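The complex appears here minus one protein chain, its other protein chains still in place.
Up next is chain A:
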Amino acid sequence: MFQVIGGRSVQAARLLAPRSAVLVEAVRGRKSRSDPVAKSKEGRIKVPVSVDPVEMVVLKERYSEYKLIMRALRMEFKEGVLRKKYEEEMGSQAELRARQEEEEHRALMDWNNQENLRILKARIIRIQQEEEEAERKKMEAAIQREQEQQEFIRQKEEEILKLQEEAKNFVTLENLDQRIEEALDNPKNYNFAIDKEGKVVKRTVLQ
């Protein structure tokens, strides 16, 4: 009798201000089992419609005829459906269609294989080229590295030579006294004056 609802009809049901906790919808036959009988229907005894025997006999006859015809029609239609299915699967058109489809399938598969071969060739060429590129790059890198190493070694050797040269001028424990004597004997004068025109004057007051 009562139907719990949600959704669009909830809004409509809310307007009816139900007293029950659950929102229910007004359905035909809306009294539940525990609701009392309405005042206007208190003494009512529901009596089923009386059957007219003559009409009942006629009606039974009509029904039997009707059911017979319906059964026959149903069997006819079933036969029709089965025949259509049979023709669909094993009729004259079916073989033709099957053959056509097979031919189409074979043609498509061939075309597919051709495409695959072509792409395969292209791919092989591409891979070869890429390999060659990689080889070349590796060689170049190796050469570059070699060159850099050579450069490095050369620079280091240069530096060593320079140091060796400079080592001749170093002050060692043996030269110490000699050098001190020399330095004291030759005072170096770093002062100079310069003109706006760029004339340098090195003669200053010695001290």
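Operating definition for what follows: a residue touches a chain if its C-beta (ideal position, glycine included) is under 8 Å from a C-beta of that chain, and two chains touch if they have at least 3 such contacts; residues count from 1.
Heads up, the rule we're going with is that contacts and distances are computed from a predicted model.
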Undepicted complex member, UniProt protein name, chosen from "Proteasome subunit beta", "A-type voltage-gated potassium channel KCND1", "Small ribosomal subunit protein bS16m" or "Glutathione S-transferase omega": "Small ribosomal subunit protein bS16m"
Contact with the hidden chain (one of A:V37, A:I69 or A:M139): A:I69
Per the touch definition above, residue among A:V81, A:L96 or A:M109 touching the missing chain: A:V81
Positions on chain A contacted by the hidden chain, ascending: 55, 58-59, 62-63, 65-66, 69-70, 73-74, 77-82
